[in-house]
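Here is subunit A:
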Amino acid sequence: MAIRANPHLIDELELYGAQDVVKCYHCGNCSATCPFSGDSYVFPRKSMRYLQLGLESCLRDTLEPWLCYYCGECSDECPRGAEPGETMMSMRRWLTARYDFTGISALFYRSPKAELLAIVLLALLTGLGFVLFGLSQGDLAVYSGDGAFLPAEKVHLFDWTMAGVLVLLLGINCIRMWWFTIGSDRSIRVTPLLYLKQLFQVPLHFMTQKRYRDCDRQRPWAIHLVLMLSYLTMLILIMFFLHRVQHGPGIDWWVHGFGYAAALGLIGTTIYALRGRLKQSEPHYKHSHETDWIFLVLLLLVSVTGVAQHALHRGGFEVAANLVYVVHMMGVVPMLLLEVPFSKWSHMAYRPLAMYFSAIHERASLNVPADDQSKTPAPQVA
Partner candidate 1 sequence: MGFEPTIVGFLCNWCSYTGADLAGTARIKHRPNLRVIRVMCSGRVDPTFVVKAFASGADGVLICGCHPGDCHYLEGNYKTLRRFELLKRLMLAYGIDERRLRLDWVSASEGERFARLVDEMTEKIQPLGPFELGPAFQNGTDLGLVEGITPTPEVSHG
Partner candidate 2 sequence: MKDKCRIGVYICNCGTNIARVVDCEQVCQEVGTLPGVAVARAYKYMCSNPGQEMIIHDIKEQMLDRVVVAACSPRMHEPTFRKALEASGLNPFMLEMANIREQCSWVHDDPQSATRKAIDLTHAAIRRVQLHEPLEKQEAPYTPTTLVLGGGIAGLTVAMELAEAGQQVILVEREDRLGGNVGRVDLTAPYLDSARDILTEKIVRAEASPRVEVLLNTRLTELKGFVGNFTATVEDDTGLAGDRAVGGVVVCTGYRPFDAGRIGSLGYGRLPDVITSFELEQQLRTGKLKTRDGKTPRYVSIVHCVGSRNARYHTYCSRVCCMTALKYGHEIKSAIPEAMITDVYVDMLSFGKGGEDLYRRTSELKTMFLMYEKEDYPKVRSAEPEDDCGMLLQVREKLSGVTIDVPADMIVLMVGMEARHDGDEVARVVGISQDAEGWFIESHPKLAPVSTPTDGVFIAGACQSPKDIPDTVAQARAASAMILAYIAQGKVEVDARFAEVDEDRCSGCRMCNELCPYTAIIYDDETGRSAVQSALCKACGTCVAACPSGAIKARHFTDEQIIEQIEGVLAWGSNQPS
């Protein structure tokens, strides 16, 4: 069956940042340059072709954009300036929107203004909510302990509720991702055992980003890993030790020690990334979608306010600490609620999942009698 070409898809992807893909003339240089492109997955060229031809379903069902870590080698050596790296990035944005069943993601990527508006609204709502809540039950001059403006156990409860919502939203999106990429693929048969056997891939890739390290340039991997681990540390601290985190004014080194390290990591890497994007210092910083800026700014804001409330609390400026806490929450809530399921941050789920799915796919397709896999091409006699 022939698939109908959709000449408009390329316009759509342009909104997601794929401005230069039109220039590609398919020399294949990018795929051959990419250290990940190999036996079972050959990219980025093929995905770029799907995009140029508007083969929406092919593009939706591919895992390839998630296998790319954007080292930028391909873009550097592209003879036409087609920016394959950035195109893959844009496809990841587009895929995020496709996995998202609510359509919010698509709205945000296509119209960053809408995202900004949503963030501001949600922030104001959060701020208002927390101020009203704080005033209703606590004292603005108390940061922790009894009568705290924002008591840790309540915030804790709030955090866990929010986490529940996030997991639900992201979970549905992840299932959709599974359906598109594996579930609906009739050409392979995946046994439950295989799913189980490969499950280790998810935490492995989540924690180590080990594939990223195979890129020729290792620095981006290191930066990304620091950011990722810092964030994870912070997440654990907040989700499980919030009480001890907020406790003070004395320093609880067992908790705060980790907190300091994580905060340093977060602030350091976000500033590095922002600086890089401003100066376009590295290939993967050359092109910035509006959502990239929003994400980084939010993350920096949240980290800085987190550190600030901690410092103010230690310094005895309880009122200021509480106010900054509110601002902190005004950053945290939109960041988590909007970025995690609908925008850039969803990739922390999709990427390890993609590694998992690709490993499954690879093994499952080994069972299928494959066409000629030999390295030497058949003579192309007409």
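The rule we apply is simple: a contact is a pair of C-beta atoms (placed from the backbone, for glycine too) under 8 Å apart; a residue touches a chain by one contact, two chains touch by 3 or more; residues count from 1.
Inclusion criterion for the candidates: all candidates are chains of the complex that A comes from, given by their letters.
Bear in mind that the values here come from a model prediction, so they are computed numbers and not experimental data.
Only one option in 1 or 2 touches subunit A in this complex, and it is number 2.
Taken together, the subunit A residues at the contact with candidate 2 in this complex read 1-5, 7-8, 10-11, 22-26, 46, 49-50, 52-55, 58, 80, 382.
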